[in-house]
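Every protein chain except one is present and positioned as in the full complex.
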Amino acid sequence: MKSVILAAGKGERLDPLTQTRPKAFMPILGSTVIERIISFLEELSIKDIIVVVSKDLPVEYNEFIYKLNKFSNVKIVMQDTRLYGTAAALLPLRSEINDSFLLIYGDLLIEKEAIENILNSEYNSILGVEVNNPKDYGVLNIRDQKFLDKIVEKPENPMSNLINGGIYKLDQKIFDYIDKIGKSIRGEYELPDALNLMATENKIEVVKYNKTWMDIGKPWEIIDANKKILDVEKSKNNGEVEDGVVIKGKVIIENNAKILHGTYIEGPAYIGSNSLIGPNSYIRPYSIICGNNRIGASVEIKESVIMENTKVPHLSYVGDSVLAEDVNLGAGTLIANLRFDEKEVKVNIKGEKITTKRKKFGAIIGGHVRTGINVTILPGIKIGAYARIYPGAIVNRDVQKGEFFKS
Amino acid sequence: MKSVILAAGKGERLDPLTQTRPKAFMPILGSTVIERIISFLEELSIKDIIVVVSKDLPVEYNEFIYKLNKFSNVKIVMQDTRLYGTAAALLPLRSEINDSFLLIYGDLLIEKEAIENILNSEYNSILGVEVNNPKDYGVLNIRDQKFLDKIVEKPENPMSNLINGGIYKLDQKIFDYIDKIGKSIRGEYELPDALNLMATENKIEVVKYNKTWMDIGKPWEIIDANKKILDVEKSKNNGEVEDGVVIKGKVIIENNAKILHGTYIEGPAYIGSNSLIGPNSYIRPYSIICGNNRIGASVEIKESVIMENTKVPHLSYVGDSVLAEDVNLGAGTLIANLRFDEKEVKVNIKGEKITTKRKKFGAIIGGHVRTGINVTILPGIKIGAYARIYPGAIVNRDVQKGEFFKS
Partner (left out) sequence: MKSVILAAGKGERLDPLTQTRPKAFMPILGSTVIERIISFLEELSIKDIIVVVSKDLPVEYNEFIYKLNKFSNVKIVMQDTRLYGTAAALLPLRSEINDSFLLIYGDLLIEKEAIENILNSEYNSILGVEVNNPKDYGVLNIRDQKFLDKIVEKPENPMSNLINGGIYKLDQKIFDYIDKIGKSIRGEYELPDALNLMATENKIEVVKYNKTWMDIGKPWEIIDANKKILDVEKSKNNGEVEDGVVIKGKVIIENNAKILHGTYIEGPAYIGSNSLIGPNSYIRPYSIICGNNRIGASVEIKESVIMENTKVPHLSYVGDSVLAEDVNLGAGTLIANLRFDEKEVKVNIKGEKITTKRKKFGAIIGGHVRTGINVTILPGIKIGAYARIYPGAIVNRDVQKGEFFKS
């Protein structure tokens, strides 16, 4: 069976992270969301995987997309960006698909079981994820106990606690239904519209699922996603741990990672491959050091995701924050993670102040950012990719991509 | 024998500490000045202890006064604030006192021997403390070799090196003499005036004493007081000390305190109960961590008193300073403790710049203060209770109670 992974979403709410990194490539421990999905497909012996990406990509996306070359079964297809939306992304594949196929959103954090369940259905099928807050999603109305009646976006009064899980098994007829629908009010061709049309004339089984399922929409959810996965992983030490290192609780240390004397690690924590930690660092619970990182002397990390190649070399405190790839924090750069009034920290998402629902939240720092020494960053701040923060600056507002910030 | 402890003083020179904490409750290691006195009384089998406090108290004082409830023999009496002074504070107790009684100022740092000596006198008696600088105190003029002639406040030419030690054994006649005196030039009814009158008609024995005696008048004297007591205490370890902790010299570690790997403690030092220290902290001589504190990673403390519930969690240096209860220093908050000219550090006391007589002195930080990250505090600064210091601010002047300081 062929499998199509849709990875063309812009992920604007994940800005500034998506300025240099595709949404589907948000890190999960040492891997990424989409690589995780592909690994599941390979484990399930899906031999033919098409990943749909946008033609109109920031150049920085390429290095991530190229990473998929390590999977021999993956073929990458560029989407024509003049046609918008998830459904439109499928149309160019019509000629390649000659049977039932698996369709998956590439930015979903799931367990393998979600795909397995779909594959086990005898019908066209859709994943129905059991949630407590269906109102915030596309809710699945059901007929005849098990078949899709209609997907209703964010209904006031949800008919079920099952939501559209973004994983489907579909036959070729779906292309005909996509042909028939028009643009949605968002100006996009929406797959749910095609599915709703298909459901009126076909049986689409709703396959229930109640394990890990997350659409990482907002930057701080990257922390949540990693916590969730870290919680189910087991301790591992494939690195080099010097004498005089303290390790408490569950800690995963990958190949070629090296932990220097005097470092204190309180698990759960993840130390990615080729990372150098210490001496005298303090790594607290839910620190995710993705790989090829330098976490230096007298640095404290707490409940943060530090993406690949990023360095926090000297005398810094990073708590409850998300740092993209290839960031360098100058010595003594500190990130505040608590307001004086101890209210929930808010973050600007597409022009609107959104609560993170966290009393403790630090900063979101885009790819390739450099901060000078002694920089002070306030809670809830976003720093755009490639920004430069002048030494000693107090960052008390969001910083634009490429901006040179001097307070 | 009944005992009366006067604890109604305002302690304005201890501002901002007394904004939220009674003068008699200044900390001495894990205890307070007044609790120390009460413990001595209990050890001396004084079963009936009246503590006189002011009716007109900051609400924050209550939690301290309530702490006395743990002593079963203590009764708390509120003073009517319309009548002023130490003598006036006694009058409402006239009906309760029917014999000789012990009278003690509650804000004096003393040894048990001071009380014992008074108790051993056959007469009415007053503690005469031997000092080198009697001019600064109420000096005791003596007649017939052992009896009080007169207490003279701050005389140019002291008649003795004995000063009024603030501990007395008196019979009920004292109330009559209080009735007879008028207000002093300070507008208060002064106990010494009543004693002087009593001395003209009665024998009041001057009981000599030359051990620890301190009236903690100015904030930095809290450090001195604690040093004095720490110097005579013995090492103790009732806490948990991890491997890789270095302890040099005399260190007292109380119940449930925990010292994490890589912490270096140079005694004499006091680590109060329920405190968490480390990893990789540096605790230098005369650090007094009163109890329930968090002293964090890569933090250095030196010759400072850190009161209950206060946190210095990350990358700070606190030297020669006094931090009140429930303070939180943001990561990287540093306190300077040396002027460029290396002159003695001065502090504003009641509107006047007073030398601390210390070349090294840091800051005095009131209760419930929060500082942001990367805050810089200059030597001799006072920060009022509940103040908020903006991240990155340079605090170069005193900060008022509740002020939001942004440089």
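Each chain carries a letter (A and B) given by its place in the written order, and its residues are counted from 1.
In this section, a contact is a pair of C-beta atoms (placed from the backbone, for glycine too) under 8 Å apart; a residue touches a chain by one contact, two chains touch by 3 or more.
Nothing here was measured: the structure is a model prediction, and the numbers come from that model.
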Selected from A:V52, A:A114, A:A297 or A:I383 as touching the chain missing from the view: A:A297
Option from A:G244, A:G267, A:G319 or A:P379 whose C-beta touches the chain left out: A:G244
Sole residue of A:K67, A:K203, A:H261 or A:R284 that reaches the chain not shown, by the stated touch rule: A:H261
Where the unshown chain meets chain A, residue by residue: 242, 244, 260-262, 278-280, 296-298, 314-315, 330-332, 370, 372-374, 388, 391-392
Contacts of chain B with the absent chain, listed as residue ranges: 244, 246, 262, 264, 280, 282, 298, 300, 315, 317, 332, 334-336, 340, 374, 376, 378, 392, 394, 396, 407
